Every structure is written in structure tokens, then in C-alpha cells.
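For reference, the structure discussed in these notes is given below.
In this view, the complex is presented without one of its protein chains, the others remaining in place.
Labels run A, B and C following the written order; every chain starts at residue 1.
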Amino acid sequence: MDFDLSEEQNLLRQSAERLLADQYDFEARKQHGQDEPGWSRAMWAKFAELGLLAIPFSEEDGGLGGGPVELMLVAEAMGAKLTLEPYLPTVILGGGILRRAPESLRQRWLEGVIAGTTLLSLAHAERQARFTLSDVATRVRLDGDHYVLDGDKSLVLAGDSADALVVTARLNGERRDEGGIVLLLVDAKAEGVTRNGYATQDGRRAAEIQFRNVRVSQDNLIAGPETGFALLQAVTDEAIAALCAEAVGAMSAISGLTVEYLKTRKQFGVPIGSFQALQHRASDMYVELEQARSMALFATMMAAEQDAAKRGRAISAAKVQIGRSARQIGQEAIQLHGGIGMTMEAAVGHYFKRLTMIELMFGDTDHHLRRVAETVGPL
Amino acid sequence: MDFDLSEEQNLLRQSAERLLADQYDFEARKQHGQDEPGWSRAMWAKFAELGLLAIPFSEEDGGLGGGPVELMLVAEAMGAKLTLEPYLPTVILGGGILRRAPESLRQRWLEGVIAGTTLLSLAHAERQARFTLSDVATRVRLDGDHYVLDGDKSLVLAGDSADALVVTARLNGERRDEGGIVLLLVDAKAEGVTRNGYATQDGRRAAEIQFRNVRVSQDNLIAGPETGFALLQAVTDEAIAALCAEAVGAMSAISGLTVEYLKTRKQFGVPIGSFQALQHRASDMYVELEQARSMALFATMMAAEQDAAKRGRAISAAKVQIGRSARQIGQEAIQLHGGIGMTMEAAVGHYFKRLTMIELMFGDTDHHLRRVAETVGPL
Amino acid sequence: MDLRFTDEEVAFRQEVRDFIATNLPAETRERLQSGHHPTRDDIVNWQRILNEKGWAVPHWPEEWGGTGWGPVKQYIFREELQSAPAPEPLAFGVYMVGPVIAEYGSEEQKKRFLPRIANLDDWWCQGFSEPGAGSDLASVRTTAVRDGDHYIVNGQKTWTTLGQYADWIFCLVRTDKEAKKQSGISFLLIDMKSPGITLRPIVTIDGGREVNEVFFDDVRVPADQLVGEENRGWDYAKFLLSNERVGIARIGVSKERLRRIRELSASEHASDGTPLISDPRFAEKIAEVEIDLKALEITQMRVLAAERAEGKGKPNPLSSILKLKGSQIQQRTTELLMEIAGPYALAYEPEREEGSNEPPIGPEWAGLSASTYFNARKVSIYGGSNEIQRNIIAKAILGL
Partner (left out) sequence: MDLRFTDEEVAFRQEVRDFIATNLPAETRERLQSGHHPTRDDIVNWQRILNEKGWAVPHWPEEWGGTGWGPVKQYIFREELQSAPAPEPLAFGVYMVGPVIAEYGSEEQKKRFLPRIANLDDWWCQGFSEPGAGSDLASVRTTAVRDGDHYIVNGQKTWTTLGQYADWIFCLVRTDKEAKKQSGISFLLIDMKSPGITLRPIVTIDGGREVNEVFFDDVRVPADQLVGEENRGWDYAKFLLSNERVGIARIGVSKERLRRIRELSASEHASDGTPLISDPRFAEKIAEVEIDLKALEITQMRVLAAERAEGKGKPNPLSSILKLKGSQIQQRTTELLMEIAGPYALAYEPEREEGSNEPPIGPEWAGLSASTYFNARKVSIYGGSNEIQRNIIAKAILGL
């Protein structure tokens, strides 16, 4: 049992943190957000340069062969700076699926992903599904040597700037069946694909995407109807683990900002941090932060677990803790900042909004709490 | 809309409070608890003298014709002093049922109740029922001009000292049916009645009572199988309303003790009440107390409502608020008192224990929250 | 003791409800129901409709348009407005500066300003807070120096709600630098068109533009726009703030939002395809707030009853509960709404607010749910933060 990072891991963490410290302070972030398409392509190129985009891919595929720990380190660093770039959709979701795709697809796409020239996204969620991962109404059928895709996908993260989309679609079975879901790689500019991009509450981008009679050649099949769901589930769990780490980075930053504010802000002639009631609330925030950090570590450790039930229970438990901590820390940070926390001019509100959205993504706290309650076995 | 008490009500409240202030301080209470049978018969006689035992009975029956407001005033005063005497079982539960009994029964029993010479209790709860009011397995059958009673009753409040028992038993139907439950008046010393008395966590008394072939003459029937359950329900709701008022009295007292302790107890050279973190927690206790007081008023107002569904929803809502407030206030009172709060030597722990038991009686907080959640309509 | 409303009060509530049902523009009601803020026009139109009816400023002296209603009727009236939902009157005129002018203003000021407030001919805003002052309202650094029959005002105000629409601003200004903190403050009425005033919007975390900074650079203010006496402004401010607490629990708003929560959780579906409300946990979360709100409503009644009994002079200690618990309930309802929206709370749709034709990302109402949640964080900060309320309870009520 140890929490030590290897030399490489330490190096990775340091270099990511250094880059972001240099180029991603609050003012720089504002600038990045005004770039087209809502984040900075220049930063993305720097991520590529530093190897951040290569982490989860095998050395054979030109990657670094990193695992959940490496992704955790990067996600936490990015969370602390609220980076806007599509690391989650491209590297963790799209990349997580593609790195398990047949070799021909990996060869065709991964080089560009790693180089930062190809952006991916996962087009999976649908309007009616809420948080049920297997709820896929988008249909696909085989027509000669092509698949033909029809359906509407929603809240595709950074879907408006993606070059290629991993799309889930139902080849057979009922709407919520786990069997019958296939994963296809679809060119984002293919005929019949219509994208409607928009801003999200946390200053990022997403898209509603319609697929109308989209023809996809057979060699773009990533996973067939027997294995599609398991793959989707594994990658979703990895994404939740990374999201937990990102949230810890953000919670750590927002807690730090709050403590700093308590020290410097004066009212009635003294720093408000000298008021014991506020001290105790800051202490409770700290406890919540460290409990969340522990569960993010747990999620990281369990993200690569092969037993899907065991993994799912652990990931859900982590998401619950992150959700509870994020809500308490986020709300308290705003409250302790007072009026200034209500404005877009202070960083604290931006963290609060991102943390709130993380709560709602990939299943909210109630959803995951139910998953833990309804399953058995030790955590 | 007004919260004003009539002159009579004010007088009643004042005289009850005065009697208890004189004769029921913490030290006196210890003495009363050591009297046989675990409470003070002398105090009971004083309650009778003051007319407290006559409140809910009609003037025709020799009572004062009071209603929920009068009972609230007395219950709150008793809660503030943690009186041990069986007011709830005799006057509110047993009395509440008897005052709706046929005239012959009222004539036979109420004089003694009002004079303080007859003690009643309600033998209703059974081991398997948990909080389901209609769960009655005790059987009764008609044998000539007698009812014959068989079954086990549990947690009969002050059942060991009662002279007469109101017993619920099933004449027909399934175990949880609302129909088929009858109410009988049974002499506590009748043949076949075995009582096993014991202390409860809050320093009161209860009994497990076995009925084996107990023969009860027909004229002891209070309510038949069509009306028994409705009567039971109405009186239970009245009892919950009174219990809410009692809890408010206890919460008010324990909050007062805590604030007093914060003012006088010194640590590190200053009164601990000067620590802002403790001040804010005391403030939150105050908020909870006043919210509970409001809901006890609501329960009082709704206790006489004829529409059982409407009444039940309101009573449950009040019980939820009381339960939440009691837990927070009780736990905080102990915590703010520190070590001394953990001992039987300080009053605070006695209040805490009574409040905890009130939470668990007549349905706990979860039970009543579910009742509110599952029903519709405005509160 | 009777917690029910009297027959007369019940009839009055019906009268108000009927009037709103008949006269509130449908478009306004729908905008509010779907979670949007009322527009400037919504507020102005509705105020004029009320004014025509004689209900514009119920709590004012009858001479200036007051209705003479007691506290209970005033409460019923506000609750009906909130739960209609209708736009609430612009507080800065109707609840804040209006009563101050009516109480302390000169006869000339009353004639000049009060009717125009009642009819919302003048849009007022508030110039109390200053940067860095936070809950310490008396720390006023904006100065007003007498120069003949004018004051010259210099300084900066902040958190000025809806200042972008304002014709007038009422300000606390320092007129005596030597006096200690609360002395030396005066209460000035200033025309927003005065040269030297500039406005800078502050964008709030919901993306809205509700509040502003106001800068005063050698602004000349006629001396007859001073309310009452020089250097006694803090007294008037305290009077104003005590009025601000009326209706601070916003019970009608929470009631209306709970109605929507019940309705939407019956139409939105949980992951398993059943309505959210049939999930026992979610139903119980709603029930918990309903109980909180009922308790607060009765607490509100107790405050009203005490006011009626004792007259309005003495501030009721329970009013700190109204603020504390009222804000927590409001915030909780916005959490529940956002949880119903679930993933569809993610989309940020400010364009739609400004009337775009794009279809919404999720259900119509969901796009605003996160913004509403974000915005509602303010209610435990402004108007005396909840920490201040706890201090008040600890000191003024518990004697700690």
C-alpha cells in the first residue's frame, strides 16, 4: 500500500502543473475562452507537445502507455486551473474507446489525436435517457457493406469542434437493453450529420447532433452488439474517475481561494478569517475536500478493475462523495466570499459552476447513491 | 388568524406552570422518580386538584370541555419539566378514547380518571407491528354475552400501574386490515391478564401485557369493528399533537439550559458563549426550536380536523419537524455541554433522552416523512 | 387561538387572486412561470395596473396611496403576487425610498416623488453598498461636500440592482468626515442623468446583468434633494432596512416553485422511465421542503400576529428566522429544480432569453434551472447575510 508516484509520474505532474501555472491563470483563461471554438488551440498544441494527449495510448500506438494514475494527475491539474480544452471528450472518452478499437482504426486515427490535430467526442447521450447508460434509441442497420445511422444525440461534449465522433447506436434489442448497442466511428462532417453547438453553464461547449441516414463503412465498427455496452461502461467509469480527480483539483483551488479571501478580506476592522464561525466552516470544507481526495484515489485505483460490478460500485461511491463535497464546498466558497463570489469577475464562481456541472454529469449524486444502495459487497 | 389565548387558557397555563415550577425542579423530579410506581402519586393528586386531568372531558362527564389548545398548553408545561406521571396514557390516550365511549362506560370510569383515582392506558402496539397502526394480531371473539380476548401487547405506556386498559383486538379481517378492529375496556386485574412492567430509556414505565382467554362483558365495548380503527386513529393523532407540544416544552428547556451553560461556563479564561462558532450553533438551535414550535401549533390546530387524510398529513408533517428539531437540538445540547452533558447528574441528558424517545414513539421521522411524501394536497 | 384566516381575510385573498387572474398579462405570467426574470416592461406595466386599482403601495400612509391594510392583509397581498406569479413591485421605490420619503422627507419631496414612485414613472435604485464594505453598511466613503445650494458627490457604490434602468438613486453619503462611523452620514436623492455619473455592469454567475457599480465624479446634487437632516442619514437607513425585512421569507415564491417542482417531477422521468416523483427518495426530498415551508409560514403568521398586537415599532426577533430559513428554503427549491433538469441543466442558453428561435436543448424550463440555482446563492448573502442573522439571534435574542 503506497501513494508514492514514480519518477515519471512526478515529472508528468510537475510539467503539467508548470505549463498551466504559466499559461492558465484566471486572466489567461478568459482569453482562451474567447478563442474560436471556445477554447485555445494553441494550448491544445502545447498539451500535445508535452505528451498529455498521448497518455492513455499504448506505446505501440505511439502513446505513453499511461493508466488511471497518470490521467488522474493531469485531470487534477486541469481541474485546478479550470482548463476549457476538450481533454475529457478527446483523450478520455473518445480516446478511451478508440484505444480499444481494431488496429486499423487505431492506426488511422490515433496519430492525429496524439499530435493534437484530431479531436474526438463521444456521441452517446440521448434526450430520453437521463442517466441510464444503456438507453439508446438511435438505430443502426446494415445496408450492404455500410452501416446506416439514424437518431439524435444530445449534450455531446465539445461535439461542435470534434473531427470524429464515436457514436453509440442500437443494432437490435429494446431501448434500454444492454445488448445490441454498437460503437461506430463517424466522421463529423459526413453527410447527414447536423451539429448544433452551444455553450454550457461552465463555459465549455457541447452540441446536439442529428444523424440522418448517415452511411458508415463497415471498417468503422469499433465494437459490435455483444461487446459495445461493456466497452462503453468501462470507458464511462474511467471518465468518471478522471472527473473525480478534476473535481478534486477544482475543490482544492476553490478552498484555497476561500481561505486566502478569509485572510485578506477585512470587515469591521479585522480579517473575516478571525471569526471562529467562519474558521469552523472552512475546517469543514477542508474535511470534505480531503474525503473527496481519498475517494478520487479510490476511483483511480478501481478504474482499471475488470469486474464491472465491483468497479461500478466503487466508481459510484466515489461520484457520490465528490458530489456531496462539491456541493458543500462550492456553496460555502460562494457564501464565504459574499457578494464578490456572485460575480463573474472573481474566479470562485467559475469553479462553483464547473463543480455543479460535474455533479450532474455521468449520473448525479442520487443516481450513484442508488447504485451503491442497490448493490451489495464491500467497497 | 390569531395566537391569543383566552383568559381561561392563560389561567390554565399559568397554574400548571406555577405548580411545576414549585414542585418539579430537577431535584424534586429525581425524588418523584423514586416513588412507587416510578412517578409521584402525590403530584398526580395535585394535577387532579388543579383540573388538569379533567381537561378533555365534556362538562356533562364532569370535565372541563377543553380541546387541543388546552392539552397543548399542559403538555408543553409538562415537557419543560419532564414530568414522569402518566398524563399521556391516562388522559390523552385512554381518556381520549373513553370520552368517545358509550355513556355507560363514561359514567363508570371518567369520574375516577378526573379525580385522579383511576389510571388508564392504551394496550395497542404489538411486537410485529412496528409503526403500522392497523397491525393488530390480538384476537377477540364473542362467546355468549362476553368477549374473549387473546394476544400480546407491547410497550403499553405506564401499563404496569393502570387500573383499566383500553385494548385493541381483531374481531375479523387480516392482520393489517383497518376494518375489524374493536376497542374494549378491560380491567387490568382481570383474570388472564399478565403484566410485566419495566423502565423505559426516558425514566418512565411501560409494560408487556399478555391476554389469555380474558373474558370481557359486552358492555365494555367502546367501539365495534366498523368504527374502531377511525377512533384509534383520531386519538393517536391527538396524542401525537400533544407529544409535539411536550417536545417543544422540552426543547425550549434544553435550549435554555444550553444557552445558560454557554454564558456561565468558562474555558481558556472566557465564557464559552463568547466563541462565535458556538454562538452560531446556538442560533441554529433557536431556529429549529421556533420552527418546531410553529409545527406544534399547526398540529394543535389540525388535531380536531374531521377529515382523517388531511389531519393525518398535517400531524405527520408536524411529527417530522419535531423529530428533526429534537435530534439536532438534543445532540447539540449534549455537545455544547461537553462532558457534563454525558452524565445523569445534569438535566440536559434527561431531556435528550426523552426527546430521543419522542422521536421513536407513534412512528419515527422516516415513517411520517413517507406519509407526507406519499399523500398529496397542501399542508 | 385560531391559526386560520378570518372569513374576511379569506374573502380578501380571493379578491386579490381574482384581480390578478383578470389583470395580469398572460405573457408576463408565463415568463415568470418558466423561471425567467420579469422584463422592465413587465414590472412597469404591472405596477401601473396595480396603481390604477389603488394597490400600488398598500403599506404607505393613506394620504400617499396606502390602503390601510393591516399586516395580515399586506402579507396575503404579497403572497398572492408571489405565487401568481406576478412581478413583485420594484422594492427600491415602493419598499425602500418611498417609506423613507413619506416618513422623513419634506412636503415638497413627498409631492415631487411619491406619486411617481407609486406609478413607477421613476425607476429607483439603491446606493448603499460600497466596494469592500460587505455587511458593514455604515462604512461609507462616498463624500458629499456642500457647495452653496448643491452637494458635490464623489465616490463609488456597488451592487446596485437594476441600476441600468434607473432614473433616480438614493444614496448614503458621508457629509462629516470627522464624526465617527455611523454619524456623519446623509441620505441624498440623486438624478441618474446628472453629469458625472457612470454605470458599470457586474455580470453575475448566472450570466445575468442584475447589478452594477455606480461611479460619482463631482456630481452636483441640489441641496433640496437631501432627505431630513444632514448627518442623520444612518437613522433613515436603519428605518429603511427594517422595512426591507417585510416579506423577506418570500414564502409565496417558494410555494410557487414547489408547485412547479411537483408538476415537473411528475412529468420528467427518472432513469428507469417512471416519473421522478414516484422515486420515494425524490418524493421525500420534496416533502422535506414542504414541511420546512409550512413551518416557516406559521412562523411568519406568528410574526404578523405579534406585529398586529404590538404595533410595528418593535422589531420581532423571529424576523431573523424568516430571513435565515426563508433563504435556505428558496435555495433548496432551486437545487431540486436543477436536479429534476439533471443533464439538461448543463446547457447555457442566454440567447434564448433574448428571444431566439433556436429550439431549447432540453425541456423548455430546464435551460434556466442552473442559472436560477446560481442566482439564488445570493439570497443568503444580501439583505444581511445569514451569518449576520445568526449573530443577531445570538446577541439580541439569546444574549450571548
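Here, a contact is a pair of C-beta atoms (placed from the backbone, for glycine too) under 8 Å apart; a residue touches a chain by one contact, two chains touch by 3 or more.
These numbers were taken from a predicted model, which means no experiment stands behind them.
Participant: Which one, A:158, A:317, A:334 or A:361, makes contact with the chain that was left out?
Facilitator: Within the whole complex, the residue contacting the unshown chain is A:317.
Participant: Even though one chain is hidden, which residues of chain B still touch it in the full complex?
Facilitator: On the side of chain B, residues 125, 127-132, 135, 154-155, 176, 196, 198-202, 206, 208, 265, 267-268, 275, 277-278, 331, 334-335, 338-339, 341-345, 349-350, 352-353, 356-357, 360-361, 364, 366-367, 370 touch the unshown chain.
Participant: Take the complete complex as the reference. Which residues in chain A touch the chain that isn't displayed?
Facilitator: 1-6, 9, 69, 259, 262-263, 273-274, 276, 278-280, 282-284, 286-287, 290-292, 294-295, 297-298, 300-301, 317, 320-321, 369-370, 372-374, 379
Participant: For chain C, which residues lie in contact with the unshown chain of the complex?
Facilitator: That gives, for chain C, the contact residues 279-281, 284.
Here is the rule we go by: only the chains that are shown with their structure count from here on.
Participant: Can you name the chain that lies farthest from chain C, using the mean of each chain's Cα atoms as its centre?
Facilitator: B
Participant: What whole-number Å value describes the gap between the mean CA coordinates of chain B and chain C?
Facilitator: Chain centres of chain B and chain C, defined by C-alpha means, are spaced 43 Å apart.
Participant: How many angstrom lie between the CA centroids of chain A and chain C, rounded to a whole number?
Facilitator: 39
Participant: Based only on mean CA positions, could you tell me how far chain A sits from chain B in angstrom?
Facilitator: Here chain A and chain B have centroids separated by 54 Å.
Participant: Can you list the residues of chain C that touch 2 or more other chains?
Facilitator: 387, 390
Participant: For chain A, write out the residues touching at least two other chains, lowest number first.
Facilitator: 275, 277
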